[in-house]
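There's a structure below that I have some questions on.
Apart from one protein chain that is not included, each protein chain of the complex appears where it belongs.
Take a look at chain A:
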Amino acid sequence: MFLDYLVLGSSDQFINGGDILVTLAVFVILMIALKKVAWGPLMGIMQQREELVASEIESAEKSRQESQQLLEDQRSLLKEARLEAQTIVENAKKQGDLQKEEITSAARAEALRLKESAVRDIETEKEKAIAAIRGEVVSLSVLAASKVLEKQVSEEDNRALIEETIAKAGETL
């Protein structure tokens, strides 16, 4: 036919069986080879990355929770410590008050006791002094009287008389 040259890709034979086989073989071999050396490893590494990202996200979430937990713990610990400190201070204050009270009362009692003992001492000293003066006065009186009366009256009578007189004087004193 004179129009044959217009047929696209015309070839002399009906079909190129060899081309079909070669096309198939080349494509299949290429696919298998690439799967082995290129696509397989590449897919593997992409898979690996996916897993890595997932695990990273997971661990980040976990550590976030952990830190949250820690923060919570710290916060409660702080609160506890503050409470404890407050009670300690309060206790100390209370104790201080108590001690102050005690010390004051003890001091007061001591002072009272000292004063009392002093008073007593004074009393006994006074007593003693009075007694001594009294003895002195008696002997002086006796001496004076004996000088006055000479030997008319016995010493015993005199003494009894004088003592009576002094006792009377002491009462009025």
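The rule is short, and it goes like this: a contact is a pair of C-beta atoms (placed from the backbone, for glycine too) under 8 Å apart; a residue touches a chain by one contact, two chains touch by 3 or more; residues count from 1.
Here, contacts and distances are computed from a predicted model.
> For the chain that is missing from this picture, which UniProt protein name fits: "Spermidine/putrescine import ATP-binding protein PotA", "Ion-translocating oxidoreductase complex subunit E", "ATP synthase subunit a" or "Thiamine transport system permease protein"?
Spelling it out: the chain absent from the display is recorded in UniProt as "ATP synthase subunit a".
> Using the touch definition up top, pick the residue from A:48, A:87 or A:165 that touches the left-out chain.
The missing chain is touched by A:48.
> State which residues belonging to chain A touch the missing partner chain.
So the residues of chain A touching the unseen chain are 5, 8-9, 11-13, 15-24, 26-27, 29-31, 33-35, 37-39, 41-43, 45-46, 48-49, 52.
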